[in-house]
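Missing here is one protein chain; the remaining ones are kept as they sit in the complex.
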Amino acid sequence: MKQNRFIMIVISILFGLITGAIVLLVAGFNPLEAYGVMVKGVFGSPKYISWTIIRSTPLILTGISVAFAFRTGLFNIGAEGQFIIGSLVATLVGYFVKLPPIIHPIVALLAGALAGALWAGFAGLLKSKFGINEVITTIMLNWIALYFSNFMVFTKAFKRPNKDASHRILESASINVLGKWKTSEAGKVFLAEHKFWKEFLNPPVNYGFIIAILAAILIWYILKHTTLGYQLRAVGFNKDAAEYGGIDVKKNIVVSMMIAGALSGLAGATQVLGVSKETAILAIMEGYGFDGIAVSLIAGNNPLGCIPAALLFGGLKYGGSKLQPTIGAPFEVINIIIGIIIFFIAMPKLVEIITSYKGKKEGGKVESTK
Amino acid sequence: MKALNDLGIIIGISLMYAAPLMYTALGGVISENAGVVNIGLEGMMTIGAFTGATVAYFTGNPWLGFLTAGLAGGALAILHAIACVTFTADHVVSGIAMNFIGPGLALYLCKIFFDGAAMTLPLDLDHKIPRPLNGLFPTDSFLNSIFNQYATVYIAFLLVILVWFMLYKTKLGLRLRSVGEHPRAADTLGVNVYKIKYFAVILSGIFAGLGGAALSIAVVSNYRVSLISGQGFIALAAMIFGNWKPHGAMWGCLLFGVAQGLVVYLGGTSLKVSSQLLAMIPYIITIIVLMVFVGEATGPAANGIPYEKDRD
Partner (left out) sequence: MRIDYDTKIIEMKNITKKFGDFVANDNIDLTVHKGEIHALLGENGAGKTTLMNILYGLYEPTFGEIYLNGKKTNITNPSVAIRNGIGMVHQHFMLVETFTVVENIILGMETTQRMGVLDINRATKEVEELSKKYGLHVDPNAKIHDITVGMQQRVEILKALYRGADILILDEPTAVLTPQEIDELMEIMRSLASQGKTIIIITHKLKEIKQVADYCTVIRRGKKVDTVKVADVTEEDLASMMVGRQVSFKVDKKEANVGDVVLKVDNLVVKDNRKLNAVKGLSLELHRGEILGIAGVDGNGQSEFIEGITGLRPIESGRVILNGKDITNLSPKEIIENGMNTIPEDRQKRGLILDFTVAENMILENYHKEPFSTKGRLNHKAISDFSKELIEKFDIRPRDHMHIAGELSGGNQQKVILAREISNDPDVLIAAQPTRGLDVGAIEYVHKYLVEQRDHGKAVLLISFELDEIMNVSDRIAVIFNGKIVDVMDAKEADERTLGYLMAGGGTIDEAK
């Protein structure tokens, strides 16, 4: 069964890329050239590789956020808003709170995660108390988060003069790898001599990637090896049976949303402390949360699977950003590809039919049910 | 006199903003009464908003834009129907896909047609949807503020009546609702469940497309990235608020319209309220409304459940 799922996902990705090629072709672009640009845009230089990793990091976290909720029977479309709140709070802590290095980023990360947890926990509470579907509430909370974040950035104490953004976080809160060393004398000398590392460390490489991988392992462990995971999965699969077995369904819904929210909040915090260093005023959603849904679906809602899935996504997005400047093809073809991938992942039955047809041709004995 | 005129302005703005939601919410009503959850309405609205603005810009004919917007929304909905009806997909996941594909395609095409710009070129005032009662009332009067609306507002109300009639007074409506309540019962009586579901989903896409155009070529005069930002979901909330009924959904939309109307009105006064805080109001109201009403609300019995014929 697991293997089927993997094949299904690969086929869906393939369909996505083929559709993307057609869309490009119709608009008069050479798809091979376009995909070539994207591949080169990801692997062409050590710098590009680190950018891809940096871009993928928040997606791993929002991906496992959505995946975790999915596994417990909830649809967390609110990863976006939790991400926004997580970034906002991490920025606030990073700018206003004075703490020594190492402790400062840890506090800021935890604050971001906590904020995300509370934000999502509210949606969980609405579901368990009032029975409101979390799909609608989390979407509404996304927009509220966006405007709230903007409102906060516009406050006098927080806004950077003449910029549509907040003040930058203090250097002590940064989670960049070798951030200080890079600009020190010794660092400059070393990097001048080692071209690969100079390139690789040029972008804001940060510990976020490691945090994300640790989070993925932790979530996998919780789901598989703990009583908490057992009861959350039980509620996710069949809340009537879980209730009958003595599990507190309502409490578990809130707990599950809070854990999911913590992960998305953490994603926002790593993004601020490692990359952006500030909270900008947003006109539209940045899409980290929505992409997290796609990552989770591609990963088959497996937390560990979210790592490669997010790298694929980060690659598509980062590589895709090279399309417009080089061959003039709109970046949005990437969103179309992502949409088509999800579209096919939504239809396991179709892919089943395709693979069983192949099975028949190869002399298999698969009998379609229809 | 000033107070009355201000009231007129608020009502007028409310109606203007409610109309696009009404189209989309009616789409939701149709689709979900046939048992297909459509959270892809947002994406269908977006493709409609873009298509409407683009066709109206190039042809100079807003009505042609309006109609093609419906077709574009309907075309995207065909994908949703294929996934949900034929291949028993999870309706929400397929809807998410629609919300990637719709806006992605809209912006992709926009950049191709408009030289890489992330917005379509604005329509001249006389190439927008006309206002049929323009000039009937004195300018700045109470009545003028309320009734001097774009034709799309009147059409929206007309459609509420039409959809209500279709659902509750016709053979088609009876069959459509039976499919959403108990598809197997309908199937055993020879009703073609799949055909009805396809019809409903595609019609919901058409309505959402019209809703998008009602924004891009009436309320404003072009399509841009931030134009459709959650309206599809608000329309869904309005539909739930309205207990999956067309007239109920209309009231839901009017409520959100008023919230929006207040935002616009207060933003224009000397009142010192942050526009960011005002912008949250419709979303907060949505949540509060759901908290108050959703406990009672139960949609069609088989809503969101894929129907498989050959299942023992």
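Order of writing sets the chain letters: A and B. Residues in each chain are counted from 1.
Everything below uses one rule, namely that a contact is a pair of C-beta atoms (placed from the backbone, for glycine too) under 8 Å apart; a residue touches a chain by one contact, two chains touch by 3 or more.
What you see is a predicted model; the values in this text were computed from it and never measured.
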Option from B:R175, B:K197 or B:R224 whose C-beta touches the chain left out: B:R175
Contact partner of the left-out chain, one of A:N4, A:S184 or A:T226: A:T226
Hidden partner chain, residues of subunit B it touches: 169-172, 174-175, 177-178, 181-182, 184-191, 301, 309-310, 312
Residues of subunit A (touch criterion as defined above) contacting the omitted chain: 225-231, 233-234, 237-238, 240-248, 367, 369
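By definition in this document, only the chains that are shown with their structure count from here on.
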Cα-centroid distance, subunit A relative to subunit B, in whole angstrom: 29
Of all residues in subunit B, those that touch subunit A in their complex: 39, 79, 83, 87-90, 92-94, 96-105, 107-108, 111-112, 116, 225-226, 229-230, 233, 236-237, 240, 274, 276-277, 279-280, 283-284, 286-287, 290-291, 294-295, 310
In the complex, subunit A residues that touch subunit B: 23, 27, 75, 77, 126, 130-133, 135-137, 139-144, 147-148, 150-151, 154, 283-285, 290, 293-294, 297, 324, 328, 330, 332-336, 338-340, 342-343, 345-350, 369-370
